Every structure is written in structure tokens, then in C-alpha cells.
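Of the protein chains in this complex, all but one are displayed in their positions.
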Amino acid sequence: MASSALKRIIPLFDRVLVERFAAETKSKGGIHIPEKALGKVLNATVIAAGKGLKQKDGTHVPMSVQNGDKVLLPEYGGTKVEINDKEYFIFKEADILAKWE
Amino acid sequence: MASSALKRIIPLFDRVLVERFAAETKSKGGIHIPEKALGKVLNATVIAAGKGLKQKDGTHVPMSVQNGDKVLLPEYGGTKVEINDKEYFIFKEADILAKWE
Amino acid sequence: MASSALKRIIPLFDRVLVERFAAETKSKGGIHIPEKALGKVLNATVIAAGKGLKQKDGTHVPMSVQNGDKVLLPEYGGTKVEINDKEYFIFKEADILAKWE
Amino acid sequence: MASSALKRIIPLFDRVLVERFAAETKSKGGIHIPEKALGKVLNATVIAAGKGLKQKDGTHVPMSVQNGDKVLLPEYGGTKVEINDKEYFIFKEADILAKWE
Amino acid sequence: MASSALKRIIPLFDRVLVERFAAETKSKGGIHIPEKALGKVLNATVIAAGKGLKQKDGTHVPMSVQNGDKVLLPEYGGTKVEINDKEYFIFKEADILAKWE
Amino acid sequence: MASSALKRIIPLFDRVLVERFAAETKSKGGIHIPEKALGKVLNATVIAAGKGLKQKDGTHVPMSVQNGDKVLLPEYGGTKVEINDKEYFIFKEADILAKWE
Partner (left out) sequence: MASSALKRIIPLFDRVLVERFAAETKSKGGIHIPEKALGKVLNATVIAAGKGLKQKDGTHVPMSVQNGDKVLLPEYGGTKVEINDKEYFIFKEADILAKWE
């Protein structure tokens, strides 16, 4: 249910929908992400990404992150969204501090 | 009556007129939108969309949403409009967080 | 008298001079505008419109509203002008939320 | 004396030097300006106008008002200048709300 | 002494070094400047002018004032500089309200 | 462990991940960095650098620092990140005050 709802949500422009993860995780390539990449930051997975910032001619600036990317976000600044009782955040791409490979 | 008034309202530039929905809804393609896509956001339907931001040469940047789109908006930031005792909101397109497909 | 004074006033650049209307009105094409398009907005008629924002080469960006247009404006933000004991407001075009057709 | 001093003052860039008028006046073309175009605005005559905003190539954006124009200005925002015991104001062109023809 | 120090000071970019004058003065062309061009403004003489605002290609936007010009400045906004016990001010060209011819 | 996690972190856009150093250090070329380059600044080593600010066409502005560079940063402004119990900071390139050669 949740996953089907998530599949239908499309962030607009340069926004991404992310889900926080707190425990150990493996990234796409099987890489270990340290449990404690914390401080004033938030470890999260990109669930859905927009098309990119809209330009004056109607085209979009390509995004630098995609679905499944593990990213590091500032603790504050995103918009909290609850979908089927789970908490997600919407951030602008420019707010993403770093990604894990 | 309300609908005829709504048909005559044209948001200017990159603005959209939206109507909030709180309960379960089906999107255009018959897709189930979860009741609880809430948090600090607002589920709404686009009732009318402007032509897009006006450029220096008088043309408009094409809009990324159209009438009938289900969108996710921040809880604050729009302008409340009451038409025939119903409450609507006017937002700028760039404030729309995401749309549901 | 008032009307002749109004005919001589020319808003500069992207400004419009508007007159608020509170009661039922018919638009140019005979369309009924609902009495209660209210909330945090202002129903008004454009009395005079500027030439449009001046560009660096001295030309003007064409305006999107013209005399006689019924428009929806934010409750605050314009400049109040009294001409022959009647109250008018001057707004910038970009502040106009929507127009009625 | 005052008039000769006024002739020598040249507002820089997109500025105008104006003199407030409070009573009935006739405009250049003999048009009656209403005594009460007041509210939060200021009726004034342009005494001297700059060459226009300076561009990066050293040329100037042409001005939209000239000496003798009757203009409507916001009540606050200009800089008060006293020349030979008379009070004048310097405003930027973009602050001029409207002109009277 | 003071004059030789003043000759060696070169304001950077679009800045001018000015010296306030309070009493009657004659301008370069022998024109009388009124004693009382005051209010919220400052009568001053340009002592040294910069090359103009630096552009991205390293060239400079030509200045609109030069040494010896009598100018009208806002009462606040400049930076006070004392050279050999005399008080001067450094302003940006765009802050100059008007010049006297 | 820490080093492998660090290798996988990629700052986005014009950001750098840095590690503060407080004691004497030798730079890449064996140069002595003074212990006391302090004040309101922070001595740090660049651990990872982004691709550079993203442009409208999707390309990146080349970075002016690279991994291993010793840099001088303002005391405040970065975002603290803890990776495997060690403290790092993420700064934007434009905030870097200077680098040591």
C-alpha cells in the first residue's frame, strides 16, 4: 500500500522525497554505511526525485541524485510528509550535503 | 453556481487555485490517494492554473501542473480565497512540493 | 469630474490603479461575479494600467491586465489613493492573484 | 535665486527632484488636477530628472518622466532636500506611482 | 601635506572620496551653490573618484562624477575617514543623489 | 573502517568535507603549517570535495580545492558531521578563506 502510494508521488522541480534511516544499512553497491554518520545531519534514502529546477525555456536542470541514493541532509530545513503513517521529508536538491557511494 | 464562478477565475502568471481535500480520493487515472498524506502538508486539487511566469519578452514559462492534478502543498504560504462559501487557496507553482500520479 | 481625473492618471511601469467592489457586479461579458469571492482577498476593477515594467532597452514588458478587468488582489500590499473623495488602490501587476473572465 | 539654483541641480541616474503641491493646479496641458488626490500619496511636480539608471556599458535607461510632469508618489521613501528655504524631495523613478496627463 | 596625501588616495571601484562643505561656495564654472541646500542631505566636493564598478571581464563601468564635482549626498551611509585631522567621507557612486552644475 | 566510510562520501555541488587539525602538521609538500594560525578561523584538511556548483546546463564549475589541501575556514558556518565517532565539517567552497601551499 505505502509503496504503491510512494510510487505515485512525484516531487516537483528540484525536490526529492527522502526517508530517514537510523540503523546500519547497505548502499546499492553493497557498501556499509556507518551507523553513526550523525551530528547535525540526517542520513536518508532518496525515494523519489523531481525532474530538476525548471528553466525559463521550460526544460529542467538535470538532477544529481536519483531514487535509492543514500544522502546526508541537514537536520532542519525539509518539509515533513506522513504517508500511510510513515514519516518522509521533502528537500530541495541544493540542500543535500553529500551522497554515499 | 460555484462551478461557473470557478470556471471564470484565471490565476495570473505562475499561480494556481487549489481546493483542499481531506478524505480519500481517487486521482484522474483512478489511483487511490492515501488519506493520510499529511504532516506539515496539504493535499489539494488544482482547480485553475495560470499561464506561467511572464518573461521579459511577454511569453510565459510553461506550467508543470494542470487542472485536476492532485498536489501536495506546504501547510502555510498560500492566500485563502472564499468563493460561494467554499474555501480555496492560491499558491505559486514553485511552492507545490509534489504531485500525485 | 472624478471620471475625468481618473482618465488623466497613468500608472507607471507595471502598476495598476484599481477600484474595489464589494457587491454583485457583472463583468465585461455580462458574467456574474460572486458576491463572496472574499477571504484574505479584495475584488477590484482595473481603472488604469501602466505600460508594463521598463526594460533595460527602454521598452516595456506587455501587461496581462487591462482597463475594466475584474481582478482578485491580496488584502494588503497596495497603496491607497483618494481621488475626489473616492478610494482607489495602486498595485503592481505581479501582485494580482487572478482575474475574472 | 531659487530657480537658478534649481536649474543647476542634476539628479543622478534614475532619480528625480520633485516639489510637492497641495492646492489646485493645472497641468502642462491645462488639465485640472483634483485637490484631493491624497491618501497615502503625495502630489508633486518633477523639477529635474536624471539621465536614467546607468547600465554596465555606461549608457542610461531612458527616463519615463520629465521636467514639469505631475506625479503621484508614496508618502514615505524620498529624501528631503531644502534649497533656499523651500522643501524638495528626491525619489527614484521606480518609486513614482503614476503621472497625470 | 594634506593635499599631497589626498592626491595619493585612490578610491576603489565605484567609490568616491568627498569633502563636506557647509558655507557658500562657487562651483568650477563660478556658479553659486546655495548655502542652504540642506535637510537630510550633505553638500560635498568630490576629491577623488574610483575607476568605476569592476565588471566580470575586468573592465570598469565609467563613473558619472569626477574630481571637483559638487554633489548632494544622503546624510547617512558613507564611511568617515580622517586624513591629517580633516574629515572626509567615502561613498559609493550610486548613493550620490545629485550633482550641481 | 573510518577511512573506507570517508572514501564513499561525496559532497554535493560546491561543498567540501573537512577535518580540523589543531596541532602542527606538514602539508603535502612537506611544508610546516604554524600551530597558531588561529583567531576566528579553523585550520582544516579537505577530505572530500564535490564536483562544483551545478550550472543551468548541468555542468559543474571546477573546484579550487582538492583532497588533501590544507585550508583556513571561518569558525562558524559549516555543518558538523560525525562519522565513526570522529567530527568532520561540511563547508561550501566559497566559505574557504585561504589555502596553505
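Every chain is named by a letter (A, B, C, D, E and F) in the order it is written, and numbering of its residues begins at 1.
Going forward, a contact is a pair of C-beta atoms (placed from the backbone, for glycine too) under 8 Å apart; a residue touches a chain by one contact, two chains touch by 3 or more.
Quantities reported herein were computed from a predicted structural model and do not represent experimental measurements.
What subunit F contributes to its contact with the hidden chain is residues 27, 31-34, 36-41, 55, 61-62, 64-65, 71-72, 74, 93-94, 96-101. Across the interface with the omitted chain, subunit E contributes residues 1-2, 4-5, 8-13, 15, 17, 48, 50, 54, 56-58, 79-85, 87, 90.
The working rule: only the chains that are shown with their structure count from here on.
In terms of the stated touch criterion, the partners common to subunit B and subunit F are A, listed by label. Annotation for subunit A: without this chain, the others separate into B, C, D, E | F by the touch definition. Where the sister copies subunit B and subunit C meet, the same residue numbers recur on both sides for under half of the interface positions.
When the CA atoms of subunit A are superposed on those of subunit E, the rotation angle is 155 degrees to the nearest 5.
Between the Cα centres of subunit E and subunit F there is a gap of 43 Å. Annotation for subunit A: no residues touch 2 or more other chains. Taken as a contact graph, with one node per protein chain and an edge wherever two chains touch, the assembly forms an open path, each chain linked only to its neighbours along a line. Pairwise, the chains that touch each other are A-B, A-F, B-C, C-D, D-E.
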